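One protein chain omitted, others in place.
Just so it is clear, A and B label the chains in written order, and each chain counts residues from 1 on its own.
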Amino acid sequence: MLITLDILTQRRSQMIDLTEKIRQAIRQSGIFTGQALVHVPHTTAALTINENADPDVMHDLQEFFTRIAPPGDTYRHREGNSDAHIKSSLLGVTLPLIITGGEPLLGTWQGVFFCEFDGPRQRQVHIQVSGS
Amino acid sequence: MLITLDILTQRRSQMIDLTEKIRQAIRQSGIFTGQALVHVPHTTAALTINENADPDVMHDLQEFFTRIAPPGDTYRHREGNSDAHIKSSLLGVTLPLIITGGEPLLGTWQGVFFCEFDGPRQRQVHIQVSGS
Partner (left out) sequence: MLITLDILTQRRSQMIDLTEKIRQAIRQSGIFTGQALVHVPHTTAALTINENADPDVMHDLQEFFTRIAPPGDTYRHREGNSDAHIKSSLLGVTLPLIITGGEPLLGTWQGVFFCEFDGPRQRQVHIQVSGS
């Protein structure tokens, strides 16, 4: 089963917690044991798993990225968003999750985040749920 | 089949070769062709595949991380381990492996490593084996 989420981002750099929507997609599929493969079809956005309790963790990750790949740096790509392409590759755009007991297997503090690096934009996230 | 490993780390930053344990889990499952999905349910640890012949490779990776995300840096997250959260996202916590001939498909020099960035701690690694 393939579910597509529509996401409207509001800022150039923004982390959006998708955990609950992924949980819903898995429940909707009726799959009890298997895998969810999450995919972002963009080249200036990404996916990551990290702490969803304290928003400062995601703030610090964004600050880190701004430090190692500053937006205004001297890149060759003319669209002015090379930093966003770099961050997309560093985190990755496909994320496989174990499904057990009809739920994604995640640690207590783990959430799945959509990472916008060149917003605001209209974005999509695909979730393929397979198993039995 | 889902197998959970318990790992006790000894240092703040430590790389532990899991290859043999993943190999054992696959053998135990009886799966000959399929996939092993490895998942670390923590937000200050990670998984990576890299050379397991010369331990200096993993040493250099840790030094690199210390240089680009120093532990004592000025982060907003109050627990003092933002650098560990950043490293976790950079390497990732889920890792899918091809199984063929009842073994994980890995190159001659490839090993699968559990990466501790905020130890010492009691940690877990989940391995889901699927296929036929």
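Throughout what follows, a contact is a pair of C-beta atoms (placed from the backbone, for glycine too) under 8 Å apart; a residue touches a chain by one contact, two chains touch by 3 or more.
From a predicted model like this one, the values you see are computed outputs, not experimental measurements.
*Asks:* Consider the whole complex, including the chain that is not shown, and state which of B:T9, B:Q35 or B:Q128 touches that chain.
*Replies:* Here the residue in touch with the unshown chain is B:Q35.
*Asks:* In the whole complex, not just what's shown, which of B:I7, B:L90 or B:I127 touches the removed chain?
*Replies:* Of the candidates B:I7, B:L90 or B:I127, B:L90 is in touch with the missing chain.
*Asks:* Under the stated touch rule, tell me which residues of chain B contact the chain that is not displayed.
*Replies:* On the side of chain B, residues 34-35, 48-51, 54, 56-57, 59-61, 63-64, 68, 90-92, 95-98, 100, 105-110, 131 touch the unshown chain.
*Asks:* Footprint of the hidden chain on chain A, which residues?
*Replies:* Against the missing chain, chain A presents residues 2, 37, 39-43, 68-69, 75-79, 82, 85-86, 88-90, 92-94, 96, 126, 128, 130.
The definition used in the following text is that only the chains that are shown with their structure count from here on.
*Asks:* Just curious, how far off is chain B from chain A if you go by their C-alpha centres, in Å?
*Replies:* 20
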